[in-house]
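First comes the structure, then the notes that go with it.
Only a single protein chain was left out; the remaining protein chains are all shown in position.
Take a look at chain A:
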């Protein structure tokens, strides 16, 4: 499949990329969402701005009490990072479930968040880990809490003229447990349902889902119901999963089946967090 014609540029800095960015251009990182869309002619930008090699967008580092992942870090970079294994092991666990090795070598965290596929894995994990998305425009930078970032079907709070530069996470306290549990679509390897859950040492939880509705979401009803993490409390929490949501319906899963899977994967995630 051949896409429409476009121009291609590969600037060396974020500032140079921002100078080129206009309504007729698209940011290219790993390209594993954008290029398939171009090939299907679902998208027809006049120009691609390739940011995948900009040095300031790569890498994973500590900054004070935060862990910072560059927007152009690949799934594979995250999977192999010792800092991630130490502080956000859910990300290594989850990254290993994204696509396949070849896709993980190219796809990026920033690209996945900007694209906001309703079945992508990162959004649920970023929500559960309390991520903050840092974006840059010609007028400066701003930070968007992951709670406010995903606004709907393939939609985010990212505005035109902005590029995601990094995603910041508070370093979880000693004793925090976290997991990502996914029911995978075996051909595309996207999540039919994915549940990311994090348990703080004080017993409070953050629980987020992907694949269930038109956008990833935090399930505060479940979070508030885990209580003392007893079997009864967890079953009560599981029963509240995705209440009142409008479910995705496709040829893989009906509303009833998807809701059932969401409860099953919520239970699996919560049980993985028991001491």
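Here is the rule we go by: contacts are C-beta pairs under 8 Å (C-beta built on N, C-alpha and C of every residue); 3 or more make two chains touch, one makes a residue touch a chain; residues count from 1.
One rule holds in what follows: contacts and distances are computed from a predicted model.
Trainee: Among "Beta-ketoacyl-[acyl-carrier-protein] synthase family protein", "Glycolate oxidase subunit GlcE", "(2Fe-2S)-binding protein" or "Aspartate carbamoyltransferase", find the name that the UniProt record gives to the complex chain excluded from display.
Mentor: Its UniProt record gives the name "(2Fe-2S)-binding protein".
Trainee: I'm checking contacts with the chain that's been left out. Which of A:55, A:101 or A:203 qualifies?
Mentor: A:101
Trainee: Even though one chain is hidden, which residues of chain A still touch it in the full complex?
Mentor: On the side of chain A, residues 1-8, 10, 28, 31-32, 35-36, 38-39, 48, 50, 52, 76, 99-103, 105-106, 187-189 touch the unshown chain.
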